[in-house]
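Yeah, one chain of the complex is gone here, protein chain that is, but the others are all in their spots.
And then subunit A:
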Amino acid sequence: MMSKQVRKLVPIAAAVALLAGCGANEQGAAQNAAAKAEQGGTLRILSEGQTVNYDPAKSSSLPITSLGYVHRRLTGWLNAEGEQVEVVPDLADTGTASDGGKTWTFTLKEGLKFSDGSPIRAQDVKWGVERTYAPAFSGGLGYHKQLLVGGADYRGPFEGKRLDSIQTPDDKTIVFHLTRPYGDWPWITSTPAFAPVPEGKGAEPDYGEHPVASGPYQIASYQRGVQVRLTRNANWDKGSDQIRGGLPDEVVFQLGQEASVVSQRLVADSGDDRTAFGSSFASPAQLAQLQGNASAKQRLVTSRTGALAYLAINTEKLTDPKVRQAFQYAVDKTSFQIASAGSAQLAGDVATTLITQGIAGREQFDLYPTQPAGDVDKAKQLLTEAGLPNGLDNLDFVVSKSNDAPAKAQALQAALARANIRTNIRVLDPDAYTAETSQAANPTYDLTLGSWQPDFPSANANIQPLFASSEVGGGGYNLSRYRNPEVDRLIEAAQSEVDPVAAGKKWVELDRRILADSPVVPLIYTRNSFLRGSKVANFYIADFPAYPNYLQAGIAK
């Protein structure tokens, strides 16, 4: 479960109130409406990465982005501007629960075929899920791994053992037996692990470079660091697929592109770049420059909300909740907004809760009411009450080199210094950062920056990965190393609740309960901005997740 630094988010019901403050997005939408996406053409995606991962077992890709071109999953997401994202049938229906939510049964659609012409069977989905347990194919989203009976010590099908809690009574039916009731299971089956892999295949480590496709495209050529070219999969049936437009004839990922160069190319909008979009966030400097360029500004697509950006306080080092509460008042969320994207409007709203905007059942509250710029006196007073009249010295503030984190950390460093909380910023390469914050057994950091977008639009995915004690170290994302048996118990109770309204209430209660301990300081609900070329149409970011829907984008004539 790595590379969670940039994840997905959840906005929805509350987004109505936000519409007024979102000029950039509205213009983008208007432009999209003017040019209609048509069948055909080549869509280009400019990517910073050296590879595109098409191995479903190793993927943490959203159901609406790159992996969705090649692989279908049991369930999928249907999202559109202004509408709440829904979990919808993809290969199968959205499942029926029995045994109080502990057993889930899915029925596959008729006539589904792989790119090699063979039928897609329930056994192939089972094989795909089993494959994710193999140590050689770890790294993808693993929400299902502990939930399936026997999953805790299963090591994948290549050692000869099968996972008996997944049953396939016939080619069209697949049944999952869970260790406990789990209301969000149909969302879990939309994660990459539930993409089919032909039974018996996928043993080679580079399966991701030549997978058997179930989606509208297959991989025609794969050159690491150069490009990946996707061409049509003749065996994909558009009639059975409601979440993929399949409009372009080809999709080409151009890899290893420098972010600032991508931005310059898309701003210039000439030649092939007119049919391209950038897959990474536009940086603050780029956003500021776009404000003076009417054409480029129109082609900027900004989400209405997004990941929760927060300051994680290592609760193993700073053990006194009162000291941690002082941080709630010491931070300056305004300067953090400006450091993130130049203006509050592009950066996103100030955050006070853990559950992100738009999640069903979310309640807006603020346990530590103050100005966005903070309340230095209150912070000092709390520190004095905690026996630290001189503040704190030499706190180790570790951040990753990527995503402008050092600049954001400096904004917080300056704000904390106002309240006599003095920090040293330690900048690490992304891999070293992940090793230190989510894998090390006894890390030394006091503070770090986190950013979390739920992997599916449920408060469960806001809270459990960040605050359950099972997520401390070992690849988990509990960066505060927050361990509270009471919270663990409440999380399990909320996860087991099959009624969404009742579950929503339990999650809100947890949101308040955790923030009272102050393991993190919520900063902003981050907006993401992406640039597209003038011929890319139907390129939108819906309320959830805060990423463009790749599967619906097409080329305008």
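Please note the rule applied: contacts are C-beta pairs under 8 Å (C-beta built on N, C-alpha and C of every residue); 3 or more make two chains touch, one makes a residue touch a chain; residues count from 1.
Keep this in mind: contacts and distances are computed from a predicted model.
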Listed names "Mannose-1-phosphate guanyltransferase", "Acetolactate synthase small subunit", "Ring-1,2-phenylacetyl-CoA epoxidase subunit PaaC" or "Peptide ABC transporter permease", with the criterion being the UniProt name of the chain not displayed: "Peptide ABC transporter permease"
Touch criterion as defined above, residue of A:Ala341, A:Leu447, A:Ala468 or A:Ala546 at the omitted chain: A:Ala341
From A:Val226, A:Ala285 or A:Ala516, residue that would touch the chain that is not displayed: A:Ala285
Per the touch definition above, residue among A:Ala35, A:Ala136, A:Val175 or A:Ile425 touching the missing chain: A:Ile425
Where the unshown chain meets subunit A, residue by residue: 260, 283-289, 291-292, 332, 334-335, 338-339, 341-344, 396, 398, 401, 406-407, 409-411, 413-415, 417, 424-427, 429, 432
